[in-house]
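A protein chain is absent from this complex, but the other protein chains hold their places.
Entry: chain A
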């Protein structure tokens, strides 16, 4: 655990008492400070009065739609928000991520997964000074010189492949939606054909970086959502 995590205040906005209890007990045990809100309105009020370090937001709230809660919080702060969703709500996840959520966790979730997501989100906030070289195990990306090395050997990437890798790697651990990638690499409006190219380029990147592209170590697919650059432990 890094220093930045310690004592971080987390606001849980969820209408289910059982889920709140589970989160409170386990996250407190992992040294987080937990505050609870059982409705969307309450959550918005609490977030504005005592801004937490991170918000866990259930998208299926009974009063205000979870997405609406997020939009209203996003109006004044960029503090990390992780949304909790049901498994079959892919469309909601994408909307949430595209409108400002930092990450998502699908219910039912494993506690290990949730804590990993929380740490990644907190770390991205804490990281103020941008590092010139990103290192992930045997892979290093020199942002200043646009150089990528794997196992100490230079990997030749096309400009598009490099841009994709850079976006994914500088958000390491966080999910990036297909739309976010398309917008940042191709810019502006995107078409079906470009969505097609995205698949193709990710395939090329994997061929160059992964030993076995059916068992990727770096670029992991989040089905229906996008991609996540895996943190290397």
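Criterion: a residue touches a chain if its C-beta (ideal position, glycine included) is under 8 Å from a C-beta of that chain, and two chains touch if they have at least 3 such contacts; residues count from 1.
Please note the rule applied: contacts and distances are computed from a predicted model.
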{"item": "Absent chain [UniProt protein name; select from \"Stage 0 sporulation protein A homolog\", \"TIGR03982 family His-Xaa-Ser system protein\", \"histidine kinase\" or \"ABC transporter ATP-binding protein\"]", "value": "\"histidine kinase\""}
{"item": "Absent-chain contact - pick from A:23, A:44, A:105 or A:157", "value": "A:157"}
{"item": "Touch list for chain A against the chain that is not drawn", "value": "87-88, 90-91, 108, 156-160, 192-193, 195-197, 199-204, 213-216, 220-221, 223-224"}
